[in-house]
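Here the complex is missing one protein chain, while the rest keep their positions.
Order of writing sets the chain letters: A and B. Residues in each chain are counted from 1.
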Amino acid sequence: MLEKRTMTLNLSPHEMDVVERLADEKGLSKTALMRQALRLYQSISIRLDNGEKVFVEHPTTKEKAELMVLS
Amino acid sequence: MEMLISPDWLRHKVESDPDIDTDAGPAIYVLESIGMFLPTELNAIDKGKVVRLVEAFGVLVRQLRRGKQWSIDELAFKARVSADDLRQIERDPHFRPRPRVVHQLATVFGVPERALMKLSGATVTRDQAFEEEAMRFAAKSDDMSKLSREEQRVLNQYVKYLSEEAS
Partner (left out) sequence: MGEVVGVYPLKDRRTGKEVEATLWHSLEDRHVQDFIGRWKPVFEARLNELSRKGPVTAEIAGEHNVQDSHWQWAQKVEQRREGLEWASFAVEAEGVTQGLMFARMGAFAQEPSQRNKPIVDIDLLATAPWNRSQLTDQPQFKGIGRLLLAAAISLSVSEEFAGRIGLHALPQAETWYRDVCGMTDLGVDRTKMRYFEMTEAQARAFIS
């Protein structure tokens, strides 16, 4: 828990742009943002591995569409 | 992680805090199945009501099984539960199945687990609408070897209701 490891990320200018924008929007440092992204990625991945599906719901029509990620 | 409060802070606040419950989280309902949250007026729950719900649960399992055209043994095999349990579930409204069995059935039939737990009596519910829907469904479902088209429609409608209940 206390031990930390370091990784160097090579991102395109567009990706870096997105990292900076999202971090700013969410009030997070770039590191905190990447950790959040990893958590969400893993959580979806685990659900898919369990055979569960992930859906998004349209705010007004309540129509559901499958989130096509990671298969 | 740095803790933002000190032992002194807790000491002082606890003195003035009222003596009330602080339980939270949707996961809390998992604990219902082990009797962790007893309704305050336990005595007020209608025993007859529970039996009727469990009866509806038996009807639901039977209809779902017939809808797939499975025998009790086939369902027992696919759900990895004992055929004896299934026979008792379908026939005895006083039989309360274990949570694991309810979970297996929910999985094999693709029905929301929490709704099934309420129906089977594994968890306690006081939801009036839920009870009425269960009664209504059971009343419309007859005991014949093959599901009529009407029965299939009634079954599909009820499963849809349970799915919406769960979300």
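The rule is simple: a contact is a pair of C-beta atoms (placed from the backbone, for glycine too) under 8 Å apart; a residue touches a chain by one contact, two chains touch by 3 or more.
Values in this document were obtained by computation on a predicted structure and should not be read as measured data.
**Student:** Name, in rising order, the residues on chain B that touch the hidden chain in the full complex.
**Tutor:** 1-5, 7, 9-11, 13-15, 17-28, 30-31, 33-38, 40, 42-43, 45-47, 50-51, 96, 98-100, 103, 121-122, 124, 167
**Student:** Which positions on chain A touch the chain that was left off?
**Tutor:** 1-2, 26-29, 32, 35-36, 38-40, 42-43, 46
Following the convention adopted for this analysis, only the chains that are shown with their structure count from here on.
**Student:** In whole angstrom, what separates the CA-based centres of chain A and chain B?
**Tutor:** 34
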